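The complex is shown incomplete by one protein chain, all other protein chains being positioned as in the whole.
Chain naming follows the written order as A, B and C, and within any one chain the residues start at number 1.
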Amino acid sequence: MIIIMKPSSGEAQISSVTSYIRQHGLEVHLSTGKEVTIIGVVGNKNLINPEHLESMKDVERIVPVTESYKLANKKFHPEPSTVKVGNTFIGPGTMTIMAGPCAVENEEQMMLIAREVKKAGATFLRGGAYKPRTSPYSFQGLEEEGLKYMQNAQKETGLATICEVVSNEAIEAAAKYVDMIQIGARNMQNFILLKEAGRSGMPVLLKRGLSATIEEWLNAAEYIIAEGNPNVVLCERGIRTFETATRNTLDISCVPVLKEKTHLPVIVDPSHSTGSYKYVPSMAKAGVAAGADGLMIEVHNDPACALSDGPQSLTFKNFALLMDELTPFCQLVGRTL
Amino acid sequence: MIIIMKPSSGEAQISSVTSYIRQHGLEVHLSTGKEVTIIGVVGNKNLINPEHLESMKDVERIVPVTESYKLANKKFHPEPSTVKVGNTFIGPGTMTIMAGPCAVENEEQMMLIAREVKKAGATFLRGGAYKPRTSPYSFQGLEEEGLKYMQNAQKETGLATICEVVSNEAIEAAAKYVDMIQIGARNMQNFILLKEAGRSGMPVLLKRGLSATIEEWLNAAEYIIAEGNPNVVLCERGIRTFETATRNTLDISCVPVLKEKTHLPVIVDPSHSTGSYKYVPSMAKAGVAAGADGLMIEVHNDPACALSDGPQSLTFKNFALLMDELTPFCQLVGRTL
Amino acid sequence: MIIIMKPSSGEAQISSVTSYIRQHGLEVHLSTGKEVTIIGVVGNKNLINPEHLESMKDVERIVPVTESYKLANKKFHPEPSTVKVGNTFIGPGTMTIMAGPCAVENEEQMMLIAREVKKAGATFLRGGAYKPRTSPYSFQGLEEEGLKYMQNAQKETGLATICEVVSNEAIEAAAKYVDMIQIGARNMQNFILLKEAGRSGMPVLLKRGLSATIEEWLNAAEYIIAEGNPNVVLCERGIRTFETATRNTLDISCVPVLKEKTHLPVIVDPSHSTGSYKYVPSMAKAGVAAGADGLMIEVHNDPACALSDGPQSLTFKNFALLMDELTPFCQLVGRTL
Partner (left out) sequence: MIIIMKPSSGEAQISSVTSYIRQHGLEVHLSTGKEVTIIGVVGNKNLINPEHLESMKDVERIVPVTESYKLANKKFHPEPSTVKVGNTFIGPGTMTIMAGPCAVENEEQMMLIAREVKKAGATFLRGGAYKPRTSPYSFQGLEEEGLKYMQNAQKETGLATICEVVSNEAIEAAAKYVDMIQIGARNMQNFILLKEAGRSGMPVLLKRGLSATIEEWLNAAEYIIAEGNPNVVLCERGIRTFETATRNTLDISCVPVLKEKTHLPVIVDPSHSTGSYKYVPSMAKAGVAAGADGLMIEVHNDPACALSDGPQSLTFKNFALLMDELTPFCQLVGRTL
């Protein structure tokens, strides 16, 4: 941590800051320039509250030097992690394809979609049984009933299954029926839910919040891992910007940034980020080229009649076509589909 | 709802859209121009899923005409609402001042702060007992113990009390000790929590999410009201933008926008939005001038030693000074402090 | 300037950075911690290129300590500036009201509006003769002809006049007819224009770019002042965010931030920022309460027939009403209208 003092600060102020630091068992490195004085803090930063320092007289600002997340940090875990889900693995050498409808609608539909995405090459079946919807009057999901349909689809096809959870109860139910849970963008800083996901021990797909910085996202992952659960996978699904031509803005450059900062696998979601099936194929390829460990793609038997997010869903035909197109891209980046 | 067809759309496509609408019991108004065809949908929009329409062939886009929130909508409730909390009222004619520390730290502190903010003219004591923090290693709050301190402060001073809740358990605990619950920015779209807050029947202060549009915010309020709890107050606390000179950007123009769209009272938080005590007085005055029904201001006995958010807290002296300065502004806008 | 080295950096890398700094005649303060090494640079920063340092091996990042703008900086000019325009002054103690149409349309209109805004209490007449419009097919302004109408209005009413300029030719023309020139948001980083505005010696109103940080804005002001022209006034007119309920988001908290960082006067524009006449009165009051030195307000004789930006213009009646309402707010903040 570095403390930048105001140009006007006198010896008394500087000394009160350095005393405070030393009292907390940390060392001080003082750098006195013509215009400003800078105080470096050396030692275990958890012994001190940066906000105390920030509100001391004549402190201009505090510059953190080390990240607050540790367990998710590549510095302390240089090798990329692989997360095992059911019989599949997410991580280096593999391109994980999670496919399925936004919402689970009925049993026949889930079975049908599961068979088709399996046939086209997906390894995960996704489907929402608990839907966080902007309006209370929109369809909110089939809940436990929907999870059972997913389990049946898993049994028949062998696909790993993933479902979003929105409450501790949903985590408990999901643990009984599916292989991996998803924390959605709106709950990325629902810390109660993150802790419970951590305690569940289940593999967790953590979607990025609509306006979450990469640092906040990694701190959210830290909440899960700190509960003893290292099985966390990150999912970029678009951030909120001023541009309205796409539903959100896919922050594709987060992929190499994450690969530098964390060992956790990274999935790209071209469906929710763009909001339109027309843009999904090019963004899926871009995700693979950028270095992602997998893709999450919405597929529906009848997009025009989907209960949720129809416009961004691919038909079976378009999904199969995309999988064919993706194959050589995956080979190029050294990953097997 | 209006459907704009692509220029290329033929009669078959237009007819398949209009048939779909009529099958769902709604009427169609067709407007055929040289370049585009526009289809107006007349009737109860809940009978139809706009996303189905959006994914039909040759549909360019759907333009919603009416808002999805009803109970929070001024169109159906033209008079501004007043929310009763303890013995105080939030709404027209009153300027509600909620003051106190970001986090409840200990009993003496709460009592001391309660007395001082009461003396200076506040009517609410705020304090966080459940703290949603970006990092799992930051102070997370005293929980139920903290609520008890608030209750004691309430008993002695008569101030109404408000505390953030982050889980159903916290709502239950809060119901025993404080007068009003707060849903924080990070939980604005935690719909499970919104519903539970609705079922609790307690007055709810709903903070705006960091990147929530006004429409999403009012839909979040609708979740609470739809459970039978009309006691909702909105709180603008800054949105996330590219500017980093302030912690967030106080969206002051949301005040007149909300006054046009909803009957719910609106509170402005100059502390969290700016992140610096230096900017609080001018933003507090701006909030009053803009038409807000109240202010939420952080006050601490020793900002340099606050366990959370010290830099944005006012000292007792500065808070008392600000209250003096605010008085004539409140008179000008016809509100009593 | 502070240089934070990567945890992995060895002595060789650190030494190559410190040698580089010393070779450029600057001093080094080395701070070696357990996890990271920090290098403070002491001396005249203009002797060194931070980008060189940033691309040296094992440099994690560079933290600037001092602002790059000097002439606009309050640190070197602690007293607030007053800018003289015609016979009026913009600065402490005064509330400057600039009023008029978005675009100059014809001579009668300008004369009519000038008389009416003068009567209501404005001291400046604004009007656009050179209009930067998003589409090439929109009305682009009357150019020099429009400036003449403004001059006539100035002669009759005594109001100071201000007009946006978009090119060096427009600056030359404006110098002949009006009292102050305006650099619009889209040209805030048109550095050629800034320099020319500086060389013109005319008072300049510098609007903030749609996505300009406060620091970039002050650097743009620095371009003008560095040409020997200290007569710069800043104008906040809303920034671009994700919110679409208003045209832009009025960043009201920039007012106290600017008052801390610069000595230049600050004007708030509630018309362009909100995009709707309905929100102008409350935002005008908020601007005054926040500490602005003035307001820029669009007024039109017939908003429904304005050639540009009608929806945000006030009628004469509404403008006069607003001026009446503003008077006590100005008194409260110690400024005369």
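Simple rule for what comes next: a residue touches a chain if its C-beta (ideal position, glycine included) is under 8 Å from a C-beta of that chain, and two chains touch if they have at least 3 such contacts.
On a predicted model such as this, the values are computed, not experimentally measured, just so you know.
Per the touch definition above, the residue from A:Lys84, A:Lys176, A:Lys278 or A:Lys317 contacting the chain not shown is A:Lys278.
Panel shows chain A; residues 211, 213-215, 239, 241-246, 249-257, 259-260, 273-274, 278-279, 282-283, 285-291, 328-329, 332 of it touch the chain omitted from the view. By the touch definition given at the top, chain C reaches the unshown chain through residues 46, 49, 51-52, 54-56, 68-69, 132-138, 140, 166-167, 186-187, 189-193, 210-211, 216, 219, 222-223, 226, 240, 277, 303-311, 313.
Where chain B meets the chain that is not shown, the touching residues are 2, 4, 7, 29, 31-36, 38, 40, 42-43, 63, 65-66, 75, 211, 240-242, 244.
One rule holds in what follows: only the chains that are shown with their structure count from here on.
If you lay the C-alpha trace of chain B over that of chain C, the rotation comes to 180 degrees, to the nearest 5. Using mean Cα coordinates as chain centres, the one most removed from chain B is C. Remark: chain A and chain B have CA centroids separated by 26 Å (rounded to whole angstrom). If you average the Cα atoms of chain B and of chain C, the two centres end up 31 Å apart. With each centre defined as the average position of its C-alpha atoms, the distance from chain A to chain C rounds to 39 Å. In chain C, the residues touching two or more other chains are 211, 241-242, 244.
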